[in-house]
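Taking it in order: structure first as structure tokens, then the write-up.
Shown here: the complex without one of its protein chains, the others still in place.
Letters A and B mark the chains in the order given here, with residues in each chain numbered from 1 onward.
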């Protein structure tokens, strides 16, 4: 018997081992196909929605574009078809198959889809303000086009605005798949439940976490590595649905690496949170918070010196930033 | 001569410049094809393995699925064929071509492949416990299905379990390609050498680094931005193979941004490491470690105030978390 034949026989014997393993009744053993939303289709939906939000910026390789009206018609019908199918699958999954009225679910999926598409102009208006916030706020931005095509912060924020709309329409699973896709692409982890005001700017963004019950006001800037999170999740599933994450009021800037934690924590309007600050209680409006005891040790040959950078420095530490 | 023609001529002249540059004998000048494992094929293998680990969750666009048995047969044979080919290439690359017995290498590749596939039920059992850990530990998780389809922590952990099995079977290169693929998708950098116990949970995850010789016990939770690393790698290649990374015992929680460093460092069981703690020595079992001198400065108009958050706060600081 050749090596190749014996290898194939070994593999065939292992198949039954795997098939047996699927008979253990765990969640990972569910074998029905198409019972879950399809993450590939949802990722394609995000790309298609970006072509609606930013027409002309992201090329469409599927349609031949003769004129805009035709193109948008095709694109919206495609989005409507796939989105309502995926919403249907997600809703059916929630109802546990018990007493599901497929027709009612189908109609609900279609209503959600039309409600969502009707929200696109409002979402586009927010995205346009986010674009201004990014361009106005970043000296490295050479043009607004550069921001649209290449900034991960605007990408993640736009996906959040789309996913948050579906989250508000009570769609399970799909909004989270959307924001985790953006998280994978950008390193920016915004839960679809997080509510974000107008003129929002994320710079760089890698490592940002914004939790499910966060509420963010208008004109807020957030830099890389910032966590807006819960104080403790040791309660696990018992905390499900509770407000566990902070409220950030208008005109707040949060510099790189800061952590703001807790459902009762409110950062008052017009505050500035310095880099790496760790905050677990509310802050009055108009406050500048900085880490005050950052001491460094400098060794140079045999000399050792301690220095508080904040004491002998003209630059106010609260404005440190990327 | 038209612009276009002169452009083509310039490019053709540059080709010889590039070809000459390949004659310098550097590692980057190796021109043989198929001498290295193919990262695209390995990435596809990961996706195929996910369809075996979570049947029914990740759609298969390659096969038409008539029934599960056929589908799994096709999938496993496909995995076996590609994995054994890639393992063969990786092993041949290690042997430097000197005295390579191709047939022996081929048989060894097939043995490794069957050994690996035989380990899948055990890996699936670990993944099922990781799934429970994620669902139980995260109040934002709406369902176990959501965790399977969208959580980057479970994704990176599952890839580590698969890659660690191949690492244990002495496969070069491929396990690292697998975990770096997961690192790229999730921002979670777990070396395939790291050994991870049961019921492991990573939340959010961006920025996590877990080094090659790390050993992690059962029921451990790790949040975003945690480093489990080496104290100094100034020794470079001389440290290759030494235990350079910590041991984390059972029932330990490590909150966001903490760093635990050094090959002799042991975090005793049932300990909690607070957010941003920086630890380079062993910790007794049952210890709660927190950063104790986190002082903030608050400026509000003309008032400046220093405050130690940990002194006037009811919330024990060690439980801070996203």
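By definition in this document, contacts are C-beta pairs under 8 Å (C-beta built on N, C-alpha and C of every residue); 3 or more make two chains touch, one makes a residue touch a chain.
This is a predicted model, so every value here is computed, not measured.
Q: One chain isn't shown here. Among A:11, A:28 or A:148, which residue touches it?
A: The single option touching the absent chain is A:148.
Q: Give the residue, chosen from A:26, A:92 or A:124, that touches the chain omitted from the document.
A: Touching the chain that is not displayed is residue A:124.
Q: Need a quick check: the contact residues on subunit B for the chain that isn't drawn.
A: 3, 7-8, 10-12, 14-15, 17-22, 26-40, 93-94, 172-173, 176-177, 180, 183-184, 187, 189, 191, 193, 206-207, 209, 211-212, 225, 227, 229-242, 244, 257, 259, 261-262, 276-281, 283-284, 286-293, 310, 317-318
Q: In the complete complex, the non-displayed chain touches which residues of subunit A?
A: 52-59, 61, 65, 68-69, 72-73, 76-77, 80, 84, 103, 106-107, 110, 113-114, 117-118, 120-121, 124, 127-128, 131, 135-146, 148-152, 185-187, 203-204, 206-207, 224-225, 256-257, 275-276, 291, 293-301, 306, 309, 313, 315, 317, 319-322
Just so we're on the same page, only the chains that are shown with their structure count from here on.
Q: Just the number, please: Cα centre separation of subunit A and subunit B in whole Å.
A: The mean C-alpha positions of subunit A and subunit B differ by 22 Å.
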